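This view holds just a subset of the chains, kept in their places.
The first chain written gets the first letter, and so on, giving A and B; residue counts start at 1 in each chain.
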Amino acid sequence: RIMRPDDANIAGNVHGGTILKMIEEAGAIISTRHCNSQAGEPCVAALARVERTDFLSPMCIGEVANVSAEITYTSRHSVEVQVNVMSENILTGAKKVTNKATLWYVPLSLKNVNKVVEVPPIQYARKEQEDEGKKRYEEQKLDRLETKQRNGDVILPVINPEPHTVGYSQSSLIHLVGPSDCTLLGFVHGGVTMKLMDEVAGIVAARHCKTNIVTASVDAINFHEKIKKGCVITISGRMTFTSNKSMEIEVFVDADPFVDEPRERYRAVSAFFTYVSLSKEGKPLPVPQLLTETEDEKRRFEEGKGRYLQTKAKRQAQMQQAAQQ
Amino acid sequence: RIMRPDDANIAGNVHGGTILKMIEEAGAIISTRHCNSQAGEPCVAALARVERTDFLSPMCIGEVANVSAEITYTSRHSVEVQVNVMSENILTGAKKVTNKATLWYVPLSLKNVNKVVEVPPIQYARKEQEDEGKKRYEEQKLDRLETKQRNGDVILPVINPEPHTVGYSQSSLIHLVGPSDCTLLGFVHGGVTMKLMDEVAGIVAARHCKTNIVTASVDAINFHEKIKKGCVITISGRMTFTSNKSMEIEVFVDADPFVDEPRERYRAVSAFFTYVSLSKEGKPLPVPQLLTETEDEKRRFEEGKGRYLQTKAKRQAQMQQAAQQ
């Protein structure tokens, strides 16, 4: 579809969240279709995890987004989907890859939302494809367990914070979950959640560096708990790390089922977003260093630095590998 | 994309206007892409006309709409696009054709919006395709001239109207044109206009028969004049004809460029929509007869009857032809 002014920031760059939402919609369609392809219990695929994804080049107002999706692996109870997004300037014909994302879906029964349905197996062209898929499946399963522990953390308010401290840019947003945010099962689409997370992370980044900012990448996101229609969700973001030219923001999603359920507020999702600051010409700008004050802030900064260096090393290894081929 | 609650009426049927908007977006993308495919002046395709289209089967919330578009004819200054819409129930895998539409676009220069750019010719597989396309081109050109005259009419308010009269159900809606309604040239997307027209026509139909109604077909729509960002548009609808099981509603779109231009309010578009009334089980219901009072209303009723009988005859001829093949 054509990108509209509402999909973009003032500089005309489409929000990362808009792209994440399109990716998730494509993934949900293809995996729901696949899971219902054999005569079995009708089901709807729910997003369980998005692997780390980079925003390779910006998309602009007036460009057309082409989204393609393919199922690359199935386990007994989950589906791996690979989604590619290309931006196309229909005036010049120029096409660019803007995103490649890997998503994991779990099919939930339409009659009993707590029941996970069996996934029809796909055929692999080569045996190695299945083995590699299985490896990815095991890895993400492990990672999902790990991040579940990180999830107890809360963001406390700060009064009169200094510029460039964590408290200065931290932000939160509340959203009342409406019918159009939800799947047939009455739970929030993963893509809707990701769009709101990107919105908060973008506000944190802009508050910190007061320039035009764009999403550079999103770390793996795990969806631990479903969010029901009618909930109020609070999406909170705080900066955890800055390098010379990038900022890492941690985002939490908490759901408050305050109307008809006796349940307490719970943590539904958490993730790390990386942003860069751009000049009017679209060149990366230096980012003011984050001032850490408490022990926790210093620890999170070091952890962020670890993730940053790891990603950098991985990218360099890939580039060397590519150069050698 | 997946149909959401906001795309549909209370009974879960997707509004005809939502489908028309998707059709137009697909048409605008493919024709803008084609017109910029040769190194020439950058341009944006503007909708000039939509041929009569039938809504063959209803689409429901939760279904996926698959839209495909193809260029079927090019004249020197216009492009004919054929768009097909299929609804897909991703739970059952059932697919149905919901719409086939033919649209005409005119490429306008990005630098000078009043300049029509030349269209690169397409290749035809067979000579007959070109000839048939040319015939369609001539026919629509003639029809566009004719409808331009009809356009002077206005809808006057009626005080305390009787049920089932024209005045009883006539309705109008105003809309302030925002940035997301517009193309890169700053003019309203044809699809946005059609969606609003369907909304008004639907209110007229529901007021008349007080049941669940759905769009059955749309007569050819001609876009005589562009509508600029910042305009206020008034969309008015009145019932013109009822058969036993259908209602015909005439819809006018008037633009009021009230801020920065000295121009008068002008008629931008007009069209006929046909609606049917459905029971809770989705069966067609009888429609109360329209009570005509004035001479003009009686004349319009007869004209509507003429269109109705003509369409009916055409459809029967097609069915006989299909049966004979």
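Following the convention adopted for this analysis, a residue touches a chain if its C-beta (ideal position, glycine included) is under 8 Å from a C-beta of that chain, and two chains touch if they have at least 3 such contacts.
Note that this is a predicted model, so its numbers are computed, not measured.
In this structure file the full complex is assembled from 3 copies of one chain, 2 of which are shown.
Rule of thumb we're sticking to: only the chains that are shown with their structure count from here on.
If you average the Cα atoms of chain A and of chain B, the two centres end up 38 Å apart.
Taken together, the chain A residues at the contact with chain B in this complex read 1-2, 4-6, 25, 28-29, 32-33, 36-37, 42-44, 61-62, 64, 88, 90-93, 110, 179-180, 184.
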